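Removed from the display is one protein chain of the complex; every other protein chain stays in position.
For chain A:
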Amino acid sequence: MSEVEVRDLTVEYQTSVGWLPAVAGASLDLRAGQITGLVGESGSGKSTLALSLLNAVPAPGRIAGGTIEVAGVGDLTRLGGKQLRKARGGAIGYVFQASQNSLNPLKTIGRQLLDLGRSHEVGDLRALIARAKDLANRMGLDGDRVLDSYQHELSGGMRQRVGIVFALVLNAKVLILDEPTTALDMLSQASVLDIVRKVHDENQLSTLIITHDIGAISEIADRLAVMYGGRIVEDGPLLEVLRRPTHPYTKALIGATARITGDVDGARALPGRPPDLTTVARAGCVFRDRCPFAVEVCAQTEPELHSFDSERRRACHVEPSTVLTGTTGTPAAVGEPA
């Protein structure tokens, strides 16, 4: 069962040379009760995908095609006005990076929670505040103190948790976290991830975590989706994808991850640079220029994202076994998730 079903989603941005896709025909499920990690380099379209899950692609962007079915809400791409506004925050909670100032600097956290409640026409504001305090306490914050604080009185890790309070206080069942560990030190990273796992389990959420940190995500995610050039190139259960990557990009990404234990030289940087809107290939596979396995067909036909092994999907012309055993870009051993 899926809480969110994204089908053939295409998001375009207007540029000087016309409308160009940042997300091209992406399909993705957020399964009920599971944490999905979405990884990819900067510019791969993962943040655009996340924003479009709220139908909130900023101008000059637009959702050009596809559907986003959210359980209990319907197709988000067809919603507008008040219905859309209520779905944002009400059905789907969005958590910003810790480094971002996602709160009004002139109002206390508590007053902004009241603004949130009133905007969503919550009848019992006392209960809302009580729930917010409870959520905050469960995440290791002093609820009373935090609600009386201004944003500038909170640390990055505290802001991150307050952001989660805002995302969940209206009982949203879908939680989206954009780079939740970026700009935090290692200890805060670990604690934020623990907290995400905890609130996820306690509230039976469907969670999407967007990150470029494949190491962090491997600690808590159930499933992993890999994005490149606006396409989802591979996804499946986390352990299977990490242990047996079948897309050359996934394999290279895993190989590029530095580990705390072991030599930094064990990490291998990807050659070349990720494409942007104007340089992404129009025909054939978008990864072929950087792909050590590229064959002739890769330049002509774009590989389709197809299912295999029942639970997994990949978009590559090369055989999975070739990618897995290929000598080029050998991945270092992946640490066992906790």
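Note that contacts are C-beta pairs under 8 Å (C-beta built on N, C-alpha and C of every residue); 3 or more make two chains touch, one makes a residue touch a chain; residues count from 1.
Heads up, the rule we're going with is that contacts and distances are computed from a predicted model.
> Would you kindly match the missing chain to its UniProt protein name, picking from "ABC transporter permease", "Bacillithiol biosynthesis deacetylase BshB2", "Anti-sigma factor family protein" or "Monovalent cation/H+ antiporter subunit D"?
UniProt lists the chain that is not shown as "ABC transporter permease".
> Hey, which of A:Asp115, A:Asp134 or A:Asp309 is the one touching the hidden chain?
Counting the whole complex, the residue in contact with the absent chain is A:Asp115.
> Please pick, from A:Thr15, A:Ser42, A:Asn101 or A:Asn171, the residue that touches the omitted chain in the full complex.
A:Asn101
> Looking at A:Tyr13, A:Phe166 or A:Tyr228, which makes contact with the chain not pictured?
A:Phe166
> Spell out the interface residues on chain A facing the chain that's missing from view.
51, 54, 56, 58, 85-90, 94, 96, 100-108, 115-116, 118-120, 150, 152, 163, 166-167
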